[in-house]
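One structure, as structure tokens, below. Some questions next.
Shown here: the complex without one of its protein chains, the others still in place.
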Amino acid sequence: MLWRMLRGSWRHRRVRLGVATLSMLLGAAMTSALINLSFDVGSQTGRELRAYGANILLLPRGASLTPGGTREGRGIRERDLAALDGIPAVVGYAPSLYLVADVQGRPLAAGGVVFERLQAMSAWWRVTGSWPAAPDEALLGVSAARSLGLAPGDRIAIGYHDAKRELVVAGLVETGGAEDNQVLVPLPVAQALAGQPGQVGLVQVSALVAGQSLVEVAGAIEARLPDIQARPLRQFAQAEESVVAKVRLLLALVAAVVLGVAALAVGSTMFTAVVERRAEIGLMKALGAAERRVAALFLADGIGVGAIGGLGGYAAGLGVAALIGQQVFHATLQPNPLGLPVTLAVATGVALAASIWPVRQALAIDPAVILRGE
Amino acid sequence: MLIRLLGDSLRRRTRRAAVAILAISVGTALAAALLGISLDITEKMAREMRSYGANILATPDSGDVQLEVGGITIRPPAARGGIDETQLVKLKTIFWRNNVVGFAPFLSAIVEVRDQQVALTGTWFDRTLTLPAGASVRTGADTREKAASTSTFRTGVRVIAPWWQVEGKWANDEDPGAAMVGSALARRLGLRVGDAFTAHYAGRPLALRAVGLVSTGGYEDEQIFVGLTTAQGLLGLSRGADKVLVSALVEPDDRLRPDLRGRDPAQMTPEQYATWYCSPIMGAIVTQVKEVLPNADVRPIRQIAEAEGGFLSKVGLLMTLLTATALAASALAVMTAMTASVLERRTEIGLMKAIGADAGQIALVFLSEAGLMGLVGGLLGYVAGLALAAFVGQQVFAAAVSPPPAVLPVSIALALGVALAGSALPVRQAVRLDPVSLLRGR
Partner (left out) sequence: MMSAVVRAEGLTKRYNGRVHALAGVDLTVARGEWLGVMGPSGSGKTTLLNLIGCLDRPSAGRLLIAGDDVTTLSQAELVRFRRNHIGLIFQQFHLIPYLTALENVMLAQYFHSLADEAEARVALERVGLGERLHHLPAQLSGGEQQRVCIARALINQPSLILADEPTGNLDQANEERVMDLLRELHAAGHALIVVTHDPAIGDLADRLIYLDHGRVVREQGLRPLAGGALVR
């Protein structure tokens, strides 16, 4: 009989129920969108910053960043670096070997680098011409190019002690930093010049700060590469950690606000839906219905609206979150596993809570008073 | 009679009216809060990003090739100290002076300590500068005025590089013998906090004491830092620095008026240039720094500046999209609530029609009621939204967000519009129906 009554009442009150479900759906959609966003957005914004340079430096143990470049003789074995791929927080790394070389007869800092790796961490570099691709191509800093009078396509002679190489300038780079006064060459070239095959002096590592601090990531690196010291760059570590934490907190609070607001809106709709039917409650009581029966009828209504609106809203919210993720980060956000249960719980919880009070009130009032109207 | 009707309807249907007003104010609160936050977020986040340190670099204007290793530039002695540090106080007279968070001059030399070659850099650690009353400050692209009162501000490394981790104490700028030693260098030299040591430059000795050890993970770990005057004395200069770092609050270029984006300021009309000049973007601020440091080459530190710009744009876009979603959702929710409250009163509409009300009169009654509720709900919601925005701002940025005044009219207009739109639809529909079916109940 309960089912029959529900079916009748639902068919009869299509519009009102539609309205209540719609409002539930909207609230649940906002909730689910934000829960899903706030889960992943912190790491996404962190990832965004990772295109702007390293935040951890790897040096051979005991070596230092001295004005003359790293000490010769002691280096990092290039093949050891594969171990970095096993650390999830590491999103990229770029090995390098720096020398103060004799370039066209003048002293200039020359860096041997792996261009593909470097490029992924250097969103702010402006290259005219092209990034070097061939093993005999070099990237020349703009300031150095200006004073050396070189342009892309020109040949450049690089000497170190007795060794000497001639390369082609593939492009000019402007970074606004030290690189403007450097020449970057393929790593094997620098290794050959320095007589240190397979060795690198410095590795720039780009690591995500989501979840763990950079100090922890550095610790993990040192654990895997025992002959290496990993130095977090405090400038980036601190800034990123604080900025990412702010974004996270901001989103969490916005999510909380939206949640509260959605609960209020949904609650008020459910509330009116029940208040509207007070006469019905009075009539049922007058007909001799047990209070529990009446309550069950109305609460079933609430659960129905909550569940349908909550489910639909969850799906819609997931869509909104995905859309925002795509628009802002050009990435597919990972849905929060908590999204569905939380959204459903909030939706049905609110619907129930908002129904209980008016139902109880209506049950408490003498049916005669209710039946008389207003 | 209309007023009486509205008054009675709102007074005697308190609960229903309250629910509708609640729905409106809740929706408006959400809209106002998110609008307020998202309109203010770029500025707040820009301030947060300043923990990245300096984003503008000024160096002496010399065309020669420079050998830069280990974070310092090796220059021929003749080219040392090209920037006069006594002019730096003028950075606080530029148009965007309040966006200049701090700055510090640097003057480096390679010295010998315990038989090792190390970089020694003179700088300002923590200085309080004074801008006298009457100093000429910029108020526009080509307007100036005299500062009304004397102002002071703190600057130096401590302000622009908050990530320096110091063991021991910060050196005092006035103390010629105080030095801060990079932690890696100190380990190499066997120096500890409080130890005295001597640095030699061109055969001249300089007695120093390590008051603190610096660690940053970067090149600073390999250097010795002293007061700027100490370094100048060592190099035989009376004044001058060869690098100045400036930390300035900069908003992304997409905050610039759309028609000016990506254009060369030199090609702009005077009016466009004035607008460009008065926008808090990197280009304008660099131009203004150049104006007060005429013989310096001023450039943004692109690694920092672009990371910041990119990040701020993302966060801004994120908040904008969120706000748009929330706006749409709350507008829909409010419309739904209004629709429900009108639907509930269809019998009333039928009766009014039966006793001779025409469509216009009925619409007037219901829409003015909706308008009134929209107004009240909008105002309440605006106030609540401000409080929410303030709460979020306080929690996240420890500073009140200051939503622009435009949020008020926008919120009210929104509330009104949505309340009206939400009622108009069902009223229109009910007015079209014949009174018989409305009075019969359905």
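Just so it is clear, A and B label the chains in written order, and each chain counts residues from 1 on its own.
Simple rule for what comes next: a residue touches a chain if its C-beta (ideal position, glycine included) is under 8 Å from a C-beta of that chain, and two chains touch if they have at least 3 such contacts.
Owing to the predicted nature of the structure, the values given are computational and were not obtained by experimental measurement.
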item	value
Sole residue of B:Arg13, B:Arg187, B:Arg239 or B:Lys290 that reaches the chain not shown, by the stated touch rule	B:Arg13
Which residue of B:Ala357, B:Val383, B:Ala400 or B:Leu425 touches the chain not shown here	B:Ala357
Absent chain, residues of subunit B that touch it	1-2, 4-5, 8-9, 11-13, 347-348, 351-359, 361, 434-436, 439
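The rule is short, and it goes like this: only the chains that are shown with their structure count from here on.
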item	value
Centroid spacing, where centroids are CA-atom means, of subunit A and subunit B in whole angstrom	21
Interfacial residue positions of subunit A with respect to subunit B in the complex	15-16, 19-20, 22-23, 26-27, 29-30, 33-34, 37, 41, 45, 48-49, 51-53, 56-57, 64-69, 98, 100, 106-109, 123-124, 126, 143-144, 146-148, 174-178, 181-182, 231-239, 242-243, 246-247, 249-250, 253-254, 257-258, 261, 264-265, 268-269, 271-273, 275-276, 320, 323-324, 327-329, 374
Subunit B - residues contacting subunit A, complex	12, 15-16, 19, 22-23, 26-27, 29-30, 33-34, 37, 41, 45, 48-49, 51-53, 57, 63-74, 110, 117-119, 161-165, 184-185, 188, 215-219, 221-222, 299-307, 310-311, 314-315, 317-318, 321-322, 325-326, 329-330, 332-333, 336-337, 339-341, 343-344, 388, 391-392, 395-397
